[in-house]
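The structure appears right after this line, and notes come after that.
Of the protein chains in this complex, all but one are displayed in their positions.
All chains are identified by letter, namely A, B and C, in their written order; residue positions are counted from 1 within each chain.
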């Protein structure tokens, strides 16, 4: 699938401010950036950084009070792997996972898996196979958490969502990740551009490490499972925020879009409809 | 300084269990492991892993119910750098830090810097220089948080400590880290073997990234600043726990010691006593 | 039923300290105190207070450092009402309840019903009749919260228990109350001496206001429903603590017992076994 993605972020900058943007499509073996472009309304150096966990950041520092607009557009081809076999009896052997998976086992800012271990054990502990557990976690979230714009704020974590029972995509992802980790299954946050998301926005989902593969999950069921262009993976929203701002600004607006290239045909795949097949973004 | 460090952890294992131990001295340019030895009371494979952020883990899986004891002993020479100059006007230019420092800027499980930004700004925002800020953060913690064994539990985070005003070394470190990050200063968790710590135990402190160097801080003032053998750095206690256990066990005991090698002379350096000089573990 | 209840609390008092004890059997139309006695190891005035919500407090002030022991013993006959009829379609008409019931509708320190409204609505909202809802709340707590000594601390609230899924009698009661109030059903905390409780201790349960009567519920199922001598009702553990201490003390021990008078025969009634009949302590 080939998508045209676009985002524009506009800020009033009041004092010298350093921005870390996390809006570029990820460069992975499964996602080809055909072309991409970053522009700003004023001349400023844009520096590309890659964090130790692989996230692309754009860093820029604005030293004068000004209006600042950054625009990203890209054409990206995405590939997926459909996993058909052996989902029924897949296990993440903790005795066998690679070191680079370890960080995604631990409790994090918004995914306090340590506090949810008894719940995870009592609710999903008896299911056989890690895929069955994660699918059940997603179904449980979909059925028990209300998707409600404005119900959460930047502080909201998985434990909050667990009692308050409402949230947005970010909260759905955090709770999914926390419940996976509490079940001994590594899980990571996934941010992206989302095709057919209404209203248009950045989207958050998650990946769980099952049988040696990162499988993709979206407990919101708001868009087709194959409709995403990945921006970043991370522990949670703390290290993959769209913007980290060190200074003083006011955000005027954020605009996001994700469309198919012309004449393309999109065949939606909804992972939650068929538990015999799962999808991986690589 | 050369130390002999030792730890022994004893568990009753009830079912197949994978352990991730984080008890080995770190291998750094500033710390030389002269010799080290890991032994267990039963035959089992001990696998060495290094996480993406550099932490050494020992992984082992015990498949039968049994008593399991793991013992680590090492002789380690530590070196430090004393930083004498320009502490007064040092700044961490966020526009200039390397990507590998980025993870230590973000809010984490036990260091919710996002929730403490106003406090950090109002209390330390007017101080000039990052070193002055971190030194003031440590002084504030030392003066305002009561060191009280048993006052916190595994769930306790920096925000809890902020209101409850009591904790142990781990809580002092978490609050220090959270306040640094809330001030725009990267900070990481530091665990180690501690000389002269009473009662003997693993110790937790933190490092802050100032003017391109990781400076060491310990808001507890319980041991000399130069009395540590580093085990690991991490985001917080979530990714540097002494043990992560996936299975079912009962901990019989944990024994820890840290002594000087024979005939050595230890000249204590207490960083909090002299704001003109700081110490780095590299 | 007639019980002999007993409690003894022993403190080391370090400085002038005022105690508020809440250990006497309640005086109600349904509970007759045949005899009762308060004694202390040192001469001190014992003052009886009754709070606006009806709780009996004993107040005493110890002005000198000393060992202080207070002992309460009483013989109490309890009566109950068994409610057989119309449990199936009982509703608490909020348009009709008396003002003295209002305080038990609101969110309180350990029963944050405001945070659990969506959960209560989604889990119990479709059940018909308030009795059915409260019985289901108790069943849900019994099935989903692990009774685990030492799992909670004095700060633990219903919202914590909701995510951590473990607690003691106090936590079971708090969660029951919070879920009732979140369902629009007034509920109050109930503390008492408990027959056959193992290990012997004060016990906490709750009452819900249904169809004009306060029905008794105990989600722990640890003792017979008719095995209690009521000490107090309150909003939650905040206003019915066994002791409030204003000063500085160390608690040496607390001893509690509750026995039948000689030759009496106890016919246990377990409310959770039969949803056709409920019990009220009046």
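Some notes on this structure:
Here is the rule we use: a residue touches a chain if its C-beta (ideal position, glycine included) is under 8 Å from a C-beta of that chain, and two chains touch if they have at least 3 such contacts.
Small disclaimer: the values here were computed from a predicted structure and weren't measured.
The residue touching the chain not shown here, chosen from B:4, B:56, B:115 or B:170, is B:115. Residue C:239 is the one among C:160, C:207 or C:239 that touches the chain not shown. Of the candidate positions B:29, B:98 or B:163, contact with the hidden chain is made by B:163.
Chain C residues in contact with the hidden partner, per the touch definition given at the top, are 18, 20, 49-53, 57, 59, 61, 94-95, 99-100, 102-103, 105-109, 112, 114-115, 154-155, 184, 235, 238-239, 244, 246.
Considering the complete assembly, chain B touches the hidden chain via residues 115-116, 118-119, 122, 144, 146, 159, 162-166.
In this text, only the chains that are shown with their structure count from here on.
Averaged C-alpha coordinates put the centre of chain A at 46 Å from the centre of chain C. Chain A and chain B have CA centres that are 30 Å apart.
Annotation for chain A: residues 115 touch two or more other chains.
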